[in-house]
Every structure is written in C-alpha cells, then in structure tokens.
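Of the protein chains in this complex, one is absent; all others appear in place.
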Amino acid sequence: MSLVLTEEQSILQQSAAEFYSSVMPVTAFRQLRESEAVFDAETWSQMVELGWSSIMVPEELGGLEFGLMGMGILAIEGARTLAKSPLTTSAAVSVAALNFCKPSEQRDALLSALAAGEKMAAFAHLETTQFKPAIIRTQSASAADGYNVNGSKSCVENAQSSDVILMTARSPNAGFSESDGFILLIDPKADGIEFNSVGLIDEREYADISISDFNIAKDEKLEWNDDAAVAQVLDTATVIAACELYGCSLEAFERTLEYVKDREQFGNKIGSFQALQHRLAHQYTQLELLKTVVYDALSAVEKNRKDAALAVSHAKALANDTARLVTTEAIQMHGGIGITDELDIGLFYKRARVLRTMWGDSVYHRSRFASLSGY
Amino acid sequence: MSLVLTEEQSILQQSAAEFYSSVMPVTAFRQLRESEAVFDAETWSQMVELGWSSIMVPEELGGLEFGLMGMGILAIEGARTLAKSPLTTSAAVSVAALNFCKPSEQRDALLSALAAGEKMAAFAHLETTQFKPAIIRTQSASAADGYNVNGSKSCVENAQSSDVILMTARSPNAGFSESDGFILLIDPKADGIEFNSVGLIDEREYADISISDFNIAKDEKLEWNDDAAVAQVLDTATVIAACELYGCSLEAFERTLEYVKDREQFGNKIGSFQALQHRLAHQYTQLELLKTVVYDALSAVEKNRKDAALAVSHAKALANDTARLVTTEAIQMHGGIGITDELDIGLFYKRARVLRTMWGDSVYHRSRFASLSGY
Amino acid sequence: MSDLDAFRLETRAWLEENCPESQRGPVTPDMVIWPGKNQTFPSDDARLWFERMRDKGWTCPDYPSEYAGGGLSRAEEAVLREEMQRLNCCPPLTDQGIGMLGPALLEFGTEQLKAEHIPKIARGELRWCQGYSEPGAGSDLASLQCKAEDKGDHFLINGTKIWTSYGVESDWIFCLVRTSNEGPKQEGITFILVDMETPGVKAKAIDLISGASEFAQVFFDDVKVPKTNVVGEIHKGWTVAKSLLKHERKMMSELSKGVLGGTAALPDVAKEYLGSTDDGEITEPLYRDAIAQYEMNMRAIGLTGYRTHQEALARKMDTNVPLIMKYLGTSELQIKDELLVDMMGLRGLGWKDEQFNESEQRATRELLFNKALTIAGGTNEIQLNIIAKRALGLPKGPHS
Partner (left out) sequence: MSDLDAFRLETRAWLEENCPESQRGPVTPDMVIWPGKNQTFPSDDARLWFERMRDKGWTCPDYPSEYAGGGLSRAEEAVLREEMQRLNCCPPLTDQGIGMLGPALLEFGTEQLKAEHIPKIARGELRWCQGYSEPGAGSDLASLQCKAEDKGDHFLINGTKIWTSYGVESDWIFCLVRTSNEGPKQEGITFILVDMETPGVKAKAIDLISGASEFAQVFFDDVKVPKTNVVGEIHKGWTVAKSLLKHERKMMSELSKGVLGGTAALPDVAKEYLGSTDDGEITEPLYRDAIAQYEMNMRAIGLTGYRTHQEALARKMDTNVPLIMKYLGTSELQIKDELLVDMMGLRGLGWKDEQFNESEQRATRELLFNKALTIAGGTNEIQLNIIAKRALGLPKGPHS
C-alpha cells in the first residue's frame, strides 16, 4: 500500500498541516526574512517536541524510526507555507547520512543529539555549482592524532547556523571521482574554516565553504556503510526536494484556483473562461501524477527498493517540470498582483526555482533515468 | 524587399492559386490515387504552357530565369491542393542540380528540354533512409568509352516516371564522405537498373534504386560547378519542402477555421469556445512566422546569400514544427470526421508527415543551424 | 485455507488444463474471438477454448448463472482475472455486448429482455454494436436527432448513427433515439435494441485515414421496432446511456494503456534506427531525452492507476483521479506514435509494399489510427471541461 498513506501517516499529515498553517504560515517566513534570522528557535523546539527531529532516527538511538515517507509528508506540508527550519537539512538529509554510516560512538551520539533536537547538522557534499555529485576533491590525510583536511564545498544549506557539518571527503590517494570515501564531522565555529554566504532568491541560508589545513580528531571521521551510501544520501536529499517542489506547486495551484473563482473580469469570474479552465485542468493532471511519483519515490528509498534511484530521478524530473509549469502559470493567472512582493505567489515561484536547480535539473535526471533503464 | 512579393510574383501567386484550385483541386489528387497514376499528362502540359517548367532555367537556354522565389510560390500554392506533378522534382530540384553543374552540351540540352517540358527529370542523392546527405557510396569508375556505375539510392521521388535520373556519385578513389563528386545522367528505362517502389502515406511515387555494373557514355557525366554545389541543391530541395509544408499547413488551418465558424456544439459555434480560439490564435502566429522565414530562405538561396544554409535550416525546422502542430490540431478540431478518409484534412496531415521527415527533421536542422551559428 | 484460496487453486488447475497453449501469450489482433450468428473462429484451439469457457459461464464471469453467466462474486472474479493473467490467457470472447449492454440490461432491462438477450451475450450467439453518435453531433451526444415515432406497439425509426464499431459485422445494435423533443435535450431520449436484419437497417463502412475501417455508419429507414425492446423507461434513455458511458471511457483508457501501448518499445527502436554506444546508450541525446520523458509519463500514469486501485481498496479513493486517465493516456500515446515515426524516418511512413517490416507498418497505422484516441469516447476538450468542473469546481462558463 505504498501509494496510499497509512492511518499513522495520515494523522501525521493532518497535524503537520495544522502546525504549519497556524504556527509557521507564510507570514512567519516574511518575519524571518525581515529580521534576517535563519530560524525561529522557539518554533524549532516545538517541532522537536512533536518528534519531527527524530522521525528518521533508529529507535535504539532515541528515534521514532517512522521512515522517509513520514519525513516526506512533513516536507510537502512545510513547503506549502515556505516554513524555514532545520528539518530537511538536519533531521532528514544529515540523519540519512549518519544512518548510512557504520555505527561508532561519535555517530550514535550525534544521531541521538539530532533526534533530541540538542544539535543541528548540515550536509556538505557538492563542490561545483552545476550538479556534478561525483566530483569530490576535498581530501583528508592522516596526521598526528587525527586527520588534516583541505577542500571546498559549494552552496551548503544552513552550514553556518548548524552545530556540526557532515562533510564528505576522500583520501589523497583515492581515485579522482571516488566520492564514497567517508564523512568528516566539522565544527563550523572552529578556526580554519571559511564561509562565504550565498544569497539566493529563496532567501534561505547558503554558504560556500573553504577549509584548509584543518585538523580533526580520529573519531570525527565516519566510514560509510558501503559503496552505495553516498548515492543513497543524495537520493534522500533529492526526493525531499521533490516533496518540497510538490508542496510549493500544490499550494500555488490551490491559491490560484481560489483566486480565479473569486476574481471578476469583463463581468465574469475569470475561472469561467474556458482557456484558463483547460490550462488549470491540465495542471491538475500533472499534480496528480506528481503526487503518485513522489509517494512512490519516498517509498522506494525508504524500503531500499532496487529501482529506488530510478524512482527518485523520475520524481525530481517531474517535480521540476510540474513546478515550472504550475508556479509560472500561478503568477500569470494572478495578473499584475502576481508579480508583487505583497502577494505570496511570487515567493512560491522563487522557492521552487531554486529547488528545480538543487540536486539536479530535469535534463540531468532524465539522462540518469535513461541510463538506469538501460538506454 | 525580399520578404514581400514583387508585383510579378504576386501575379504568379494569384494565377497559381487559380490554376490549382480549378484544374488540380484535391479531387484531382483523389482521382490519381484511385487510378494509381503518377501524374496527369494533360495537366502537366498546361503547367508547361504557363511557363512553370522553365521558371528556374536560364534565359539563354530557353528559360524564364524567374528565380527560386517564383518556384517557392508555386510549391506553396500547389501544396494547398496536394497537386501531384513533376514540378518540384523536375522543374525545381533537377533544374537546380543542372544549374549548379558546369555547362556542357548534354547539360544545356537537358536544361532546354526540361524548360520546354519535353523531358522530366528526377534527382537521386540520398542513400540512407535517415537523412544523412554526406554518405555517398555510389561510384562511377572509368571504363571503355565512358563510365561504369555501381550503387544504390534511397526513396527517390518520381524516379520511374521520369525520362532521366540525375544521380550523384563519386569516383572509387574519393574519400568516403566526399559527396561533391559529380552527377550521372541515368536512363531509367535502361537495363541494369532496378527499382523497388516504396509506398509512403502521402501516396506519391517513390522508389529505391539499385544500379550495378551499369555503363554510361562519357558525356553523361556532369561536373559540379564547385564544392558547394551539392549542398546548394539540397538546400533548394529543402526549402521547397518547407514551402510545401507551409502550403499544407496554411490550407489545413484555413479549412479548420472555416469549420469551427460553422460547426455547432452545445448550441454554440465551436469557434466561439475560448480554449479553441487561443489554440487557433497561437497557430496563426506560428504560420505568420513561417511565412516570413520561408520567404527569407527562398530569397537567401536565390541570391546565394552567405547565410543561405542557415536560413534554409531555419525554414525547414520551423516548417516541420508548425506543420506538426497545425495539421494535428486540424484533425483534432474536426473531431470524428477528421480521421475519415472522406475529409481532406487527413490527407494534409499525411502529406505533411512525409515532408517533415524528407530532407531532414527538426533535430537535424536545429543542430545544423547551431553549427552554422558557431555553437 | 479460505474459500477464496480454494477457488484460486481450483481455477488455476482448471485453466492450466483447459486453456490450449496456442491461446496463451500476447494476444494479436488476429487471435480475437468474436461472437455472432455466423460465428467463425481463428483456429480450432480458439473454438475449443471459447466453448470450454462458455460452458462454465466464464465468458461473462460476473453475470448471474441463471443467465448463462459465471455467477462469481466480485472477489472470485478478481481471482479468475488474476489467474488468467498469470497464464496470459486470450479472452475467450470479445464483444460490446459483454462489458456494456449486459450490465445495462441487468440494471435497467425488463425480465423479458434479460431472459432473451443476456444468455445470448454470454454464449456468444449474437454480435452487438452501439449506436450513439450521429453525424454532426460530435461531443454533444444529447443533441441526437435519430427519430423514433410512437406507433402504439412499436416505434418507427428514421435517421442515422455514426462511429459504430463493427457496425457492418454485428447482428444487433443498441441505440439512443429521440422519442420526444420536449424539455431539455437530455430528456426524450430512449434506449432501444434493434435487430439489424429488420428491413430498413443498413450499415456502411467508414474509411479512415489509417486505411482501417472498423467503424460504420448505420442508416435507419422506416425501421419498425417493438416497444418491448426499450431498455429502461421511454424518454429516459439518457440515464441508461450515462451509466454505459462510464464503461466506455474506462474501456477507452484501458485500450490506450494496454493493447495499443504495449507494442513497440521506444528504446529498442531508438537503438535499432539511431544506434547506441558500447554502454547501450542511445546515441542521439535528443531522442534519448524525449524517450525518457515519455517513459516517465507512462510510468507516472501507470502508477497513478495503481494508486487509485490502492485507494479504492483502502476506501480512500479520490474519485476525481480516474477522470484524468483517458486524457493523459491518449495524449501520451500520440506523442509516442510521432516519436516512433520520427526515429524510424521514412521507414515509419510506409503505406503499402513489402519494403517495410511489420513493426514499421504497425508504427504507421497506429500513428494514423491513434489520432482517434483524443477524439473518441469524449474528446480531450470535453475531458478537460469535465475535470475543470468536477475536480476543480470551476464556475460554469456560459458555454460548458
């Protein structure tokens, strides 16, 4: 029953929808934007209390082990109000990265701390602005009492506001594109690490990182479970982005629907104009397909299905294309007010525009889908 | 003033429109189809009398030297009634091929005969079913009193019904893709040449040709003017195909327009439904662009402009895409009767479908356009 | 072991024993088993298979057994379907009587009509066709004009029906006729059964651009039909028709998913006609991308069908989702048809002559025939109107 929410998942969805619309509506995003704050600590602690930070953490480490499907639901609902929190970067992607590492004292302690909301983590992997996940040049060489790290990471979300950065690296003698080296736990407050913030149009916190001659202790280096681990973490990040794209698109669509039912032009509701009706009906069909494919990809990754990578590339490509269609049409159908900052519609477009590029555009994912399908 | 017809060209257009609609309407195409005849000899002789066979032939050889623009006008108007005649294959493409050859007794005599309508010619170049114009394997080697020819040509239009086939070939020692060898004049009735007719959905005459150990006289081999000649002949054929696509599309569009203004559904003319109006309005914009680009390409080839190849690839790509849109929409908007053989709309779609593939599809021509533009 | 499990084992064993080898495997058009007064069979095996299934009532497994049906429960029928799929069994009988008229008769027919016709449907004794559309009516079905005058004990029918599948080959036709011009156009329509051997009935094949001609136009010229042949109430045929239309749309969208969609695999065609690298990658990136786009869309449509099924089982079905399936499926198929021909080049545009292999010829025929998919069974425009109205609740325009 992977394409239909279970009773538990439905309850999670409802409470998430309620939480986001009451505690973190779009006005909350606007307030954070105004104050230039990254998150609201108070809200985050409420989310932690609801158990959301521990959803993907194994039970024995204090987590709920509710699975990726649950996290996907939260990501969809959160995107509908443009909620800014460490949920996706820390509780989803970083937890996934640690889940795919071999158990160690450090790893387990960090997972427990993330589950309890005592710490927030960021995941730093990409080193290019184009999406080329196989290129990893960051190196860590053995040094006295630990390792010495050199390298750089591009456009890492929430790096500066986190307590720890999970940075992928390889050893100096590894092959050029062997990304499945290991993870280093980096303290963003330490000396020797440099951040250059990157302000994107979705007004979230991103930074380029450069790190040189940086020493870490032996136990701050974690080993991946197996060769597939990096790809699995990236698939997790990608499917979560697809969830957010679905949430943004659905919200933009529903607001537009409401608008055209209300707005009059030439003495008629504009929603009664057939040309708009057909365009909206087409968008609806795409959103229904996207819902299916996103659920399927969440389930595929959660269950480590053989076709998980294919399902994820499918979800991201369709999410990119549907978001482009729906958020652009939302602006167009709102007319003049659609391009003002006063209305929220433009914010959904801007957030979706960034997500469409993050973790791979449609050209990339269709090519990956084709390769995985054997053509 | 290359994008506007001159007074003379306008007169030609009007008389062509009158001729085709009165003498060669779509019913004439249906009659030929019924009788399985390729052409109607009587009609062709009327076209010859109007001077259409000599439009592109130089004056000193008895032609009108009216230029490619004039031929393009005839091709557009002819496509609007699906007229079947040797006009494009003989009077346009074959004449162009001879025009780009070095003068010789044989060539001049043939051009005069084509101008006078005493002979019909076909042009045989392609050897693959995919459009790969650079691949020429047909060879002609010196032999006693002339040359010995071996090779094959693919899907040549009107080859069997013509009096002479202009066949491109190379010498055995030429490089593999050196297509700019020369032209051989082949008698289709001679022994040693084999035809396999190819029935395509536009129900015109096509045949694969294979020719082995075939002897021709010395003067039946013509030399190209220069290295660019083959490409120029192909550009001529391509832009004429673009003209025909424009003609088919325009006719299908205008008939659809008439239909939606007349047809009622749910108590209203279907042409008053806004969704159809917007789709038709969009098609109109594409047809207007296509008209411009086709005229520009005709003029570019006629005047041997530096950007002629680019203009031709532009015209063909846009013609392909517009024809696909417009002829498909024409069927859809006609509803059920659109898919019957009784109505002409399907015939325009089928003719356009073949032309879209002939002389290169849009992927090919966009790639060529990009290369010619330096990217 | 539950009763259903027992039924499954029993059914599996029976099918394995009774379904001839030749009646398994992908069904090609020439393997279809049609009913009729002068029924003929593609092969002796086909006849055997048909007769064995008919005798168990499994040509119509969900019809009551009193009418020669299988009398299976919904769950049992599902099991039978699954087990037949497992062996890839050819359908033992194909007709519009089975999926469309039969259920309508069971719901709306008089006892007399049921007793007379349903067993014949189940036993394949008559071939049925449908007379709904009329020339000029198009999507506006309710505007039909084919007239049935009340003559006391019978109706006198005059008019014509079009787009009747297998109209030339059929024995009987179920029609919508106009019995009154009063009130809204949906009223005054009557659903009636007509024996096509009645004097005045004539069926003429319609040639299509694809060269195929499974459709006919049926003409009625002073045709006398007894009133007892009316299904449901007189003037209330629209109710019957609406119930049938649902079946038809479902059949059209299944048709586009299954039979027609399953033929040529785009990646294989691309590799054959355009070439591939040593890694098996299609060499032309633009076609590779277009194929991936198509395959993704079909995967999404397939999964969405599956989601709806799951939702139905969980009693959480969004009833709007099935509305979108025909629109999406038929549009995608036309994209595929064009793509296939684009890749085959002129080889995909063959009309006659043996120059073309079977898959090339099929590509051409489907390219042309499938232009009907976005028109028949509710045009795409009508589908979008319905989605806008029912799923999105958009205000009715003065037009729609």
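Order of writing sets the labels: A, B and C. Residues in every chain begin at 1.
Heads up, the rule we're going with is that a residue touches a chain if its C-beta (ideal position, glycine included) is under 8 Å from a C-beta of that chain, and two chains touch if they have at least 3 such contacts.
Owing to the predicted nature of the structure, the values given are computational and were not obtained by experimental measurement.
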{"item": "Chains still shown that are in contact with the chain withheld from the display", "value": "A, B, C"}
{"item": "Residues of chain B in contact with the chain not shown", "value": "1-4, 257, 260-261, 268-269, 271-274, 277-278, 280-282, 284-285, 288-293, 295-296, 314, 317-318, 363, 366-367, 369-371, 373-375"}
{"item": "Residues of chain A in contact with the chain not shown", "value": "129-131, 154-155, 196-203, 208, 263, 265-266, 268, 272-276, 324, 328, 331-332, 335-342, 346-347, 349-350, 353-354, 357-358, 361, 363"}
{"item": "Residues from chain C at the interface with the omitted partner, ascending", "value": "285-286, 289, 397-399"}
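In this section, only the chains that are shown with their structure count from here on.
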{"item": "Far-end chain from chain B, centres as C-alpha averages", "value": "A"}
{"item": "Centrality ranking, top chain (CA atoms only)", "value": "C"}
{"item": "Rounded Å distance, chain A centre to chain C centre (Cα mean)", "value": "44"}
{"item": "For chain A paired with chain B, centre-to-centre distance based on mean C-alpha positions, whole Å", "value": "54"}
{"item": "Euclidean distance of C-alpha centroids - chain B vs chain C, Å", "value": "41"}
{"item": "Where chain B touches two or more other chains at once, by residue number", "value": "273-275"}
{"item": "Residue numbers of chain C (touch at least two other chains)", "value": "381, 384, 397, 399-400"}
